[in-house]
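The complex appears here minus one protein chain, its other protein chains still in place.
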Amino acid sequence: MTIELKKLTKRFGSLTAVEAIDLDVGDGEVLCLLGPSGCGKTTTLRMVAGLEYASEGDVFLQGKRVNDLAPRDRNVAMSFQFYALYPSLSVAENLAFPLHGEGLSKSEINARVQRISDTLQLGGILNRTPGQLAEGEKQRVAVGRSIIRDPNCFLFDEPLSRLDVQLREEMRGEIKEVLQDLSKPTVIVTHDQLEALTMADRIAVMRDGRIEQVDTPHNVFQRPSNLFVAGFIGTPQMNLIPATFTALHGDDTAEFAVEGGQTLTVVVDPAIKTLAPGAKVTLGIRPRNLEISTEPVADGLSTRIDIVEPMGAETLAHMNDGHHDLRLVTDWRVPLTEGEQAHTRFPPGTTHIFTEDEQVLRTP
Amino acid sequence: MAEASSTQGGFGAWLLDPKRRGALLVAPALTILFVMNIFPLLWSFGLSFFNYKASSQRTPKFKGLDNYADVLTDEKVWERFQTTAVIVASSVLLQLIVGFLLALLFAKAFPLRRIVLMLVLTPMMLSFVSVGVFFKLFYEPTFGIVSYVLNFFTTEKFVMLATPAGAIAGIVIADAWMWSPFVMLLVLAGLVSVPKYLYEAAEIDRASKWRTFWTITFPYIKSLLLLAVLFRTIETFKLFDIVYIITEGGPGSSTETIAVYLYRTGFQFFKTSQSSALAYIVLFIVIVLTNLYLYAVNRREAEVS
Partner (left out) sequence: MARKYREIGKAGWGYTAITTVVGLIYFFPVLWIILTAFKTRTDALAVPPKLFFTPTFDNFVSVFYRSSITTGTSQATDMALYFFNSIFIAGVSVTAALIVGTLAAYAFSRYPLRGNDTYLFIILTTRMLPPIVVIIPIFLMFRLSGLAGSYWGIILLYTAFNIPFSVWLVKSFFDELNPEIEDAARMDGASERRVFFRFCIPQILAGLSATFVFGLILTWNEFLFALLLTGVETRTVPVAMARTMGGEVGVDYGLLAAIVTLFLIPIFFVTFLLQNQLLRGVTFGTVKK
């Protein structure tokens, strides 16, 4: 393990920004800290860098405890949300800046700047100052400056948040490519799930200073471990329907009652066995898993089509049964008319069950 | 407004027309300024071409540009300008150094900062007269504290204000003490405008303190340093009260600044016309300096936004 956080905690006065976080990032691994603003992800990153003290717990870099080391002694590279390019220096000087402390010769510095500028295609702008750069160029320079040294790890704070959509897509790929070559542990802080899903090897979803789930992008999406992750990851948001577990048929076919009197019989994870009938649960199903049916079905709810929002290749429909708003995404060719009755179907194995303590019910 | 008023309120309506709102609002301020500043200046501009003496009843004679010629060729005037320049240059330099160091000291956040800062900011709020009176006491050869302290190092009785150099130093120290906090405030404004993340980046990039200062901090304060120099130059250029009280221009005329000299010619020798001419030369210098200052202000505003 090259970055290891043990029970890491940060308090600002009476406010606990980060609470007892355990996390490790291996060599060459890209870990994304993902969460809504104010969840403590940036504070965590800054504690790794040393820009913030840990109130409790430890930070290990390359196996060495670094809690009491100043940022400069931790040998980390970091790119800041606002890029933190030195406004009075040219791009080339910005890139060379971290090398001055390394005791390198002038020619060696120039060679490295050249190499980075080749990798990130900065050749044309080396003599400009940050004020003259476009956002995307600033971003590139910031990345360049952070990878020019040979640090213990790389830290990125919201690297793409200031770019427009198109540029963001472009840079995502570019950064991913650069990071793959570096084979260093990397932590990226982001509030954008798409960024996390595309760039990370693993994602740590945070809420209110705690880590809710650490897993691969695929698992975070497909196998959310609790209600928060289920609701936070994925757009449109997962449908979450409060229900009462009423009966079990066979191994994994369960019957639920929802508000408004309708019942629903769906094939779910066998772990449902552990629940006693009458238990309150929350059913979760992704809008893209919901199916539409013209006939009423046992494994679905009867609804009315409230609003239809065409999204290009797909259509998002808001279905309402009088008590719940269900989001459903379907192929654009499926005809949907606002105000008409329609029936939604919960296909087998697509419904997640969350118990009253908001944890998922799933066989490991 | 009612229709009936269109005849009798014609002027009022004309005046209240929205087109004239700006002009109407600035009118009182400009009127007072005109009466109390511009008009007197025009008057003295006129006087500067005569040989008027406020103390005499004779009808003044037109002298054309003679007064200006006299003033500009008067060696005494050039001496006073030199004295003023020496005092301005040394005082502003001292203010820059002290103010800058104080700003560096107070740039950090520390407990009770607001209260400790008051200790440093107070001198700026005192009146010139009180500063003058008490620095004169400090410089007093018999019971002044400066002489007392210096007596530890030298057995000779130290009379600060007896020599021209000592008198100038005395004035410069009093003025610089009073106004270094001003420079500190400006530099502090620059220091706090540096985004914190730049310092963090420099820390991560393992830059030395020296390099951090010159590449990050200095670019943010240099425009404010220029503002400080210009503003303090303009202000120190006016220096009158402190000199008037501490040295009265002495010994001899070695600390007679241009402001004190103007006061003397105008109000002790009543050479009203000559002093008006000299006043106009000073006015010209101040206009140039104010222009430079506003140029610097605008440049800094463009930088900040």
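For reference, chains read A and B in written order, and residue numbers begin at 1 within each chain.
By our rule, a residue touches a chain if its C-beta (ideal position, glycine included) is under 8 Å from a C-beta of that chain, and two chains touch if they have at least 3 such contacts.
Here the structure is a predicted model, which means the values were calculated and not measured.
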Query - Hidden partner chain, touching residue among B:Val71, B:Leu94, B:Ile168 or B:Leu185 - result: B:Leu185
Query - Hidden-chain contact residue, picked from the options B:Thr122, B:Thr163 or B:Ser208 - result: B:Thr122
Query raised in the report: What is the set of chain B residues that contact the non-displayed chain in the whole complex?
Result: 18, 21-26, 28-30, 32-33, 35-41, 43-44, 47, 54, 102, 105-130, 132-138, 142-145, 148, 177, 182, 185-186, 188-189, 192-193, 196, 199-200, 203, 224, 227, 231, 234, 237-238, 240-241, 244-245, 259, 262-263, 266-267, 272, 275-276, 279-280, 282-283, 286-287, 289-291, 293-294, 297, 300, 304
**Report entry** Residues belonging to chain A that touch the chain removed from view
**Finding:** 50-53, 67-70, 73
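We take it that only the chains that are shown with their structure count from here on.
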Report summary line: Here the gap between chain A and chain B, centre to centre from mean Cα coordinates and rounded to Å, is 58
Report task. Can you check the complex and tell me which residues of chain A touch chain B? Result -> 49, 51, 70-72, 76-78, 80-82, 84, 86-89, 97-98, 100-102, 145, 149
Query raised in the report: Can you list the chain B residues touching chain A in their complex?
Result: 195, 197-198, 200-208, 211, 215-216, 218-219
